[in-house]
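Read the structure below first, then the notes.
Only one protein chain is missing; all other protein chains are in place.
As written, the chains take the letters A and B, and residue 1 is the first residue of each chain.
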Amino acid sequence: MSDATTNMTSDPMLEAIVGPTPGQMLRKRIFGHQGLMIGVVVLGILVLVAIFAPLLAPHDPYAQSLMARMKPPVFLGGTWEHPLGTDHLGRDYLSRLIYGARVSLMIGVVAATISGVIGTAMGVAAGYFGGKVDAVVTYLINVRLAMPVVLVALAVVAILGGSLQVVIVVLGLLLWDRFAVVMRASTLQVRGREYVAAAKAVGCSTPRILMSEIMPNIANNLIVVMTLEMAHAILLEAALSFLGLGVQPPTPSWGLMVSEGKNMMLFEPWMVLIPGAVLFVLVLAINLMGDGLRDVTAPENRS
Amino acid sequence: MNSPLLRVKDLTIDIPVGGGTLNAVRGIDFDLNRGETLCIVGESGSGKSLTSLALMGLLGGRIKRTASQMEFDGIDLTKANSKTMRALRGDRMAMIFQEPMTSLNPAFTIGNQLMEALLLHRNVGKEAARARAIELLEKVGITAAESRLSQYPHQLSGGLRQRVMIAMALMCEPELIIADEPTTALDVTIQAQILRLLVDLGREMNMAMILITHDLGVVARVADKVAVMYAGELVETGSADQVFNAPMHPYTRGLLRCIPQPGKTERGARLGTIPGIVPNLVGGVTGCPFRTRCDHAVAACRNAIPHRKPAENHRFRCVHETGHQTAETVV
């Protein structure tokens, strides 16, 4: 046998490390995905607006001025003093819109995080342990799915009284079902992989396996569901506020603004259209981002 | 044997990828007569499966296939439109895949799927198709054939499913069968049975068969003709006897040294290896694709590689006239 074939250690050394790292590939896919980029940019702008609201808002969103009620926006013949006009109490509409972004984003993020923690814990436990745990979780998911979210939220808020905190907690405790379903399914898929068996054979504890072997491989699904539930929570808050059972006046909330504007809708449609439009843009941006994240993280899963 | 059933000349397959063109298959030639079995053997990424799909006209739309000649019983496959190909597939050419579970439709019964091709291509009634299905299931060695017709794919074991796939391929008595790794997913005992079945049926029906595999043992036992494929090129072709007993190309010899051969290789002894990996086929490929892993590579390997013909029907491509066989002490 010739020398070159017997030298065992040399050949893999010669092998090139093929391809870029998973991180590099992910970055390339992210920047190549149009929908995702649009979603991220729009959402990023809205987040910046919410953070820097005190600097950006031209007026105090709570300051009433009965002398300047119902001023139209600039493009309908208003003045630059109030670029988007004023509401029925003379409060600057643009400032209320800017502060309203804080409420919407906070509700979206916090409610989705609460339900994410609950749903992921339940879903991962059900998927990994199976058996009785799975049976109990599946039962709870079914119970939860049988409850109409809006109706339950309305009832609870009606009893406890509406406030930002109550709305966040109620939504957080209600929206975990999709997390649980998706995380259970993804865990079931990952649980059977040989690297999980290898970790067990190494002597890893169960929490360690869950955290370092299972979680990183289902995190992409978690992020996707997270964005969807954020959008869901934001819309539900708007709906509850519109019905008067969500965020209470005078807190600036987009749902509340639509509600307050609805009496004037026939004469001053912009009062409804402006907060409605920003709500639409925010939810669209989040959904674009969610869809994009699903697209860019999926191929890695398949390989 | 005046004109072969299948004649392929200069078949080339290009796949557009992100950074250019993947020259997956480059200028391969072969002939196949009725009743003959051709084994295309190669490792993953050699282009052997693409070649079979190209013959069946089953390549995806993005993939470009060119050939100076590709004839099936006088029909020019390079010019055939999709209607002609559909008429050929399942009727005169049939294909058997590696994983029968994914190629059988789980929603339909075995009987439905067996009869489908016959009802589609031949002007026969349901009763005749059913009779033919039972006949073929019995032929492929399935007991209680009649009751199997109403079963679904998931109710059968892997070996039985592969038999059903073979029966399905045989429904219209095709003249050419292409089998892509038909036994790779099966146990060794079942593998031997399925291969015997394929060989016997091929002989009985005078079918031509192209068997695609990575298993040199399967090739040696089944093939009349062998084509060794490496990185998109046929590096050596010949009869099974020629390729296994007098391998010329360094890659063929390297492969044969890699596998332990009971009775020949000393137990526990070091096996031969082929160092390195398959070259990247994106962009232009010139010279011998094996030169990066070859013990006998010289500067001339970068240039055009001559076709050599050491014996009737035995061909290989190497700059060395004898594939540099003499340079190796152990063959």
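Basically, contacts are C-beta pairs under 8 Å (C-beta built on N, C-alpha and C of every residue); 3 or more make two chains touch, one makes a residue touch a chain.
The rule is short, and it goes like this: contacts and distances are computed from a predicted model.
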Options "HupE/UreJ family protein", "Protein-N(Pi)-phosphohistidine--sugar phosphotransferase", "Sigma-70 family RNA polymerase sigma factor" or "ABC transporter ATP-binding protein": UniProt name of the undisplayed chain
"ABC transporter ATP-binding protein"
Any idea which of B:V222, B:L281 or B:C318 touches the chain not displayed?
B:V222
From the list A:S95, A:N217 or A:S241, pick the residue that touches the absent chain.
A:N217
Going by the contact rule already stated, which one of B:L59, B:L120, B:I277 or B:A300 would touch the omitted chain in the full complex?
B:I277
From the listed residues B:N105, B:N206 or B:N245, report the one that touches the chain absent from this view.
B:N245
Provide the residue numbers of chain B that touch the chain removed from this figure.
43-44, 141, 143, 157-160, 187-193, 195-196, 199, 214-223, 239-241, 243-245, 254-263, 265, 267-274, 277
When the complex is taken as a whole, what residues of chain A touch the one chain not shown?
8-13, 15, 17-22, 25, 193-195, 197-204, 208, 212-213, 216-217, 300, 303
